[in-house]
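This report refers to the structure that appears directly beneath it.
Apart from one protein chain that is not included, each protein chain of the complex appears where it belongs.
Chain naming follows the written order as A and B, and within any one chain the residues start at number 1.
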Amino acid sequence: MDIILNQYYLQIAVFVLVNAILGVSIYMTLSTGQLSLGNAGFMSIGAYTCAILTVKAGFPVYLAIPIGGIAASFISVIIGFPALRLTGIYLAIATLGFGEVVRVIVLNLKVTNGALGISGIPTLGTKISKMMSSLGLPQSFGGLSAQQTSTLLVLLVLLLTLAFLVFFCTRLNRSRVGRAFAAIKADESAAEAMGINTTFYKLLAFALGALIAGIAGGLSAHLTFFIGPKDFAYHRTVEILLYAVLGGSDLVVGPIIGALLLTLLPELLRSASNYRLMIYGALLVTMMAFRPQGLISEETVRYWKGKLGRRRNQ
Amino acid sequence: MKKGLTKWFTGMVIGALLLTTAGCGGGSAPAANSDSKGGTAKIGVIAYMTGGGAAYGQAIKEGLDLAMDEVNAQGKVKIELVYADSRGEKTEAINAANKLINKDNVVGIIGPTLSGEMFAAGPIANQAGIPIMGTSTTAEGIPALGDFVFRNALPEFLAVPQAVEKAISTYNLKKVAVMYSNNNDWAVSGYKTIESTLKKNGVQIIATETFADKDTDYSAQLTKIASLKPDAVMVSSLYQEAALVLKKAREIGITVPFVGTNGFNSPELIKIAGKAADGAIVASPWFPGKQDEKVQKFIGDYKAKYNNKVPDQFAAQSYDALYMFASALEKAGSTTDRQKLRDNLASVKDFQGVTGKFAFDDKREPVMDATVLIVKDGQFTELK
Partner (left out) sequence: MFWQQLVNGLTLGSTYSLVALGYTLIMGVLNIINMAHGEIFMIGAFVGLYLVTYLKVNIFVAMAGAMVASALLGCLMEVLALRPLRRKAVSHLAPLISTIGVSIFLESLALNIFGPQSQAFPTELATVQMQLGPIRITLVQIVILGISFGLMFVLRFWLAKTRVGKAIRTTAENIETANLLGINTNKIIFLTVALASGLGGIAGVLVGLSFNAVEPTMGLSMGLKGLAVLILGGMGNITGAMLGGLILGIAEVFTVAYGASSYRDAVAFGMIILILFIRPQGLFGKRQGGRF
């Protein structure tokens, strides 16, 4: 039991889930064919808003995180509205520029403490432990330490969040909004000609993506005690992009698998950490050259469903 | 509805399977506070070994390895170092800490390298009841993270005022310009200390300019500063930026003294800046020119082991840190008792290291002296 529930692995699983949520955020914008290179910026807005609220203003965590997400979303609308009139590459560059501007602003504002970052952020784990003891529940059970229990519960919270997001995305895909997204992704001019208000839907996807990224930011701030501007650098955006590229951007489960693989790989290949970024770069190039739709695409799902379906029918 | 659930389920199953297979790689139950005499003490090290700041991690490793060899040869305590790379990233530092604590079952941790990493990894070690000591983390507030968190790196707010005040009195400074790297938490800390020391001594700050790590162009800031004619310029940054600043400053004709934070204290500064480094002032506990037997022997052994490389501050402080651990382990009489190690570390007083006399105060902050140095003819010499 202790082998699987070792705190080391539990913590990695926590990171996997946060990265999975980030992957969903970029999936959201990619579902309309838009590439946002500024998701690290939205994540940082969510993280800082949330951390400032909990550390300096004493807000409870479950309030601060959604507020962080909404702040990120709000800013995304301001940026997105003029930017989405442009086509793909321009939006990508504009969001890249935005991400960098956010980074510089964060470095200079007093309230974000500049390069020193915000430390002493209460973690979700400690909050849950406190809540449990105030409810009278034991802090550790099943032979697990208090730390492992609280991390397990944090994992549960994250799993539920992720599950909710997946559920939401699948429902969305089936709705009118989802069909509009798909139409825009397939051919924007045609969609426009068919009377779909492309700007509105692109903005919606963009804002939703920012909301999710902001929430992921808020969550991650409360998992690591400390946030600083270095956590949200350009390289982070490229990592998030890689989740979607590797895992697949057609379906919501794609970036989740991508996040899983890319969070575990550095841990499994600790000896090759010198070459980690080289591998990432090579991966991006190869995926784009040989399988741009990612590991898991719609046809993969159809293929496996077909196989399983046939077996079931026999 | 079903499609979504199926996908989610599949995802979770794959995830769980992967986690399980990863877990089957081994790992025993964490040894709590069992006592055991003899045997080898496993000390974990979290260091910045790959990536942009790998030079620091490398220096730290070199100091630690040298000390470990010497301690093991002496025979009173046997130490094994388990290294974990943090790549200078907070999440990696957390993973490294977790791995060392839960998988490798170390008795103590040295590191991480950056203050930002310590803010994330320190609380974890503290919660797990394992002593952790930073050898290069100088930002404010680190030992305050918990009873198990130590540092033997002289924090900026103790070292910098010595350099600044010495410069003020030596050169009769009335107005100075200040520059710092504003995307580096450690440099920002240093700047704040410079600012408050100057204010305390009634020196006027006529300009405050910023730049960023890895910047290469300082002409704009320095031209502005030159036009204001300060008596001295104070710089808080790492050695690379500091060297480029010095070079450009001398190029455009700024000849006044430059006072720096710890970033100045590196042989790399002189290597990169060349003649421009003359007149650079810094306070540091590590001074390779010190006429002290211990220091010179350390330098000799280090050069012999590492291809004639002169040890820098990172190596010196990590070397001392390992000796501190060794002495504390010896006093504790156990190679696995984390609590005893922690208590014996906290009670370190009158430790004689290559960085001078050392003790921990009751807040686990270092009590050590710094020498104010100035670069003359390409060498660090003491500023008297």
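One rule holds in what follows: a residue touches a chain if its C-beta (ideal position, glycine included) is under 8 Å from a C-beta of that chain, and two chains touch if they have at least 3 such contacts.
All values derive from a computational prediction rather than experimental measurement.
Checked against the full complex, the candidates A:V14, A:A94 or A:I296 give a single residue touching the omitted chain, namely A:A94. Residue B:N182 is the one among B:N182, B:T197, B:Q313 or B:S334 that touches the chain not shown. Only one residue from B:K78, B:K247, B:K331 or B:K376 touches the chain missing from this view: B:K247.
Checked against the full complex, the candidates B:T40, B:Q74 or B:T223 give a single residue touching the omitted chain, namely B:T223.
Not every partner is drawn; the one left out touches chain B at residues 51-55, 182, 209-212, 214, 216-217, 219-221, 223-224, 226-227, 240, 243-244, 247, 251-253, 268, 272. Residues of chain A that touch the chain left out of view are 33, 35, 79, 82-83, 86-90, 92-94, 96-98, 100-101, 104-105, 107-108, 234-235, 238, 241, 245, 274-278, 280-285, 288-290, 292.
Assume only the chains that are shown with their structure count from here on.
Averaging C-alpha coordinates per chain places the centre of chain A 33 Å away from that of chain B. Within the complex formed with chain A, the residues of chain B that make contact are 1, 3-5, 7-8, 10-12, 14-15, 18-20, 22-24, 27, 29, 49-50, 84-85, 87-92, 94-95, 98-99, 101-103, 116, 119-120, 123, 127-128, 139, 141, 182-185, 187-189. Per the touch definition, chain A reaches chain B in the complex via residues 2-4, 6-9, 11-13, 15-16, 107-108, 114-117, 119-120, 147, 159, 163, 166-167, 169-171, 224-226, 228-231, 251-253, 256-257, 260, 264, 266-268, 270, 273-274, 276, 301.
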